[in-house]
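Structure record follows, encoded as structure tokens.
All protein chains but one are shown at their positions in the complex.
On to subunit A.
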Amino acid sequence: MGRVMTFLTRTRSGNGRMDWTDWVTYGYLLFGVFMMFAPVVWLVMSSFKTETELSKFPPRFLPYAQETVAVDGYDEPLPIFHIHSGEHAGKTLVQTRRVGLVAQMVDPNDPSQKLRISVNDRAPVENLNFAWENYSELFERFNFFRFLWNSTFITVVATAIMLLVNAMAAFALSKYKFRGRTGVLMLVVGTLMVPQTVILVPLFLVTKELGMLNSLWGVIIPGAATPTGVFLLRQYMITIPDEIIDAARMDKASEWKIFWRIILPLSAPAIAVLAILAIMWRWNDFLWPLIVLNQSEKFTLQLALNSFQGEMETRWSNLLAMTVLTLLPIATVFMFLQKYIATGIASTGGK
């Protein structure tokens, strides 16, 4: 506790006193932590609630569920209540039926005797209960694995292709002197200006003509060459000294070998940054898959999630579980790589 206090009260001047600006700073930062994380935490907690618990208002933070017990003579497990007032006060009973404001209840140890209890005299016996079935149902009742596989396949393959193709182009643009280099560079800069969102219609036609509609390749290929990627890698490769390449050529290494044995490993930091970006873009991509993929078995997680929003209007329990599973991979990547992600995105200016 003492250490926490010294940590919190350390100030810029180092005299141990909190300046008012420090209070404002930490206040703002704590508010920031709340604003950024609380919604996600709320979502995760809600995803463990049963459908009955989800429809309760006001909602509670932790997931509770009513205790039930199997009673002789009844097929279904019956909900347990604690009776707090009336003639049976202090007893714990189970409900067999309910008619209006009167519940028909029995003692679980003596099911033969039926008691009539006013619903105002009782309170449900609840326990903390994580509804894992919200998650397991996704795998049993919905095609969740399909969507997960589609998303994973697109992300992994697209990232790999993008890295290879962009690294090759960056290598050519940084290490060779050939006629037309400036021209190619200008061309690449030019495409930076035209985002995918404004060429949707013709892009759709080209993809259709190449027979890639409703196929995962139709999502992967059109975005494989990104000007951002070429630039990022080229800027990095320029800093690799040419002498290394000359030495390799002396040793009769082929140009291809120079590329993948020397340039690629030396560009690892830049490639890592681009890989993280590519994974993020592809995993979260929405508009282009929405246009290319029409059959639900080809849907990515993002598409499935969005289309389930309408269909599962009343099934928030599954929808929330699916949302959590969709954000899980990115959250994991974030935890392990947050240092690199932040610097990487700052250095490229994003997309």
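The rule we apply is simple: a residue touches a chain if its C-beta (ideal position, glycine included) is under 8 Å from a C-beta of that chain, and two chains touch if they have at least 3 such contacts; residues count from 1.
One rule holds in what follows: contacts and distances are computed from a predicted model.
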The chain that is not shown, which UniProt protein name from "Beta-ketoacyl-ACP synthase", "Na(+)-translocating NADH-quinone reductase subunit A", "RNA polymerase sigma-70 factor (ECF subfamily)" or "Carbohydrate ABC transporter membrane protein 1 (CUT1 family)" does it carry?
"Carbohydrate ABC transporter membrane protein 1 (CUT1 family)"
Would you indicate which residue among A:59, A:77 or A:269 is in contact with the undisplayed chain?
A:59
Note that subunit A touches the absent chain at residues 7-8, 10, 12, 21, 25-26, 28-29, 32-33, 35-37, 39-40, 42-43, 46, 55-59, 164-166, 168-169, 171-173, 176-178, 181, 184, 187-188, 191-195, 197-206, 208, 210, 221-225, 230, 249, 254-257, 259-260, 280, 283-284, 286-287, 290-291, 302, 305-306, 309, 316, 319-320, 323, 326-327, 330-331, 333-334, 338-339, 341-342, 345-346, 349-350
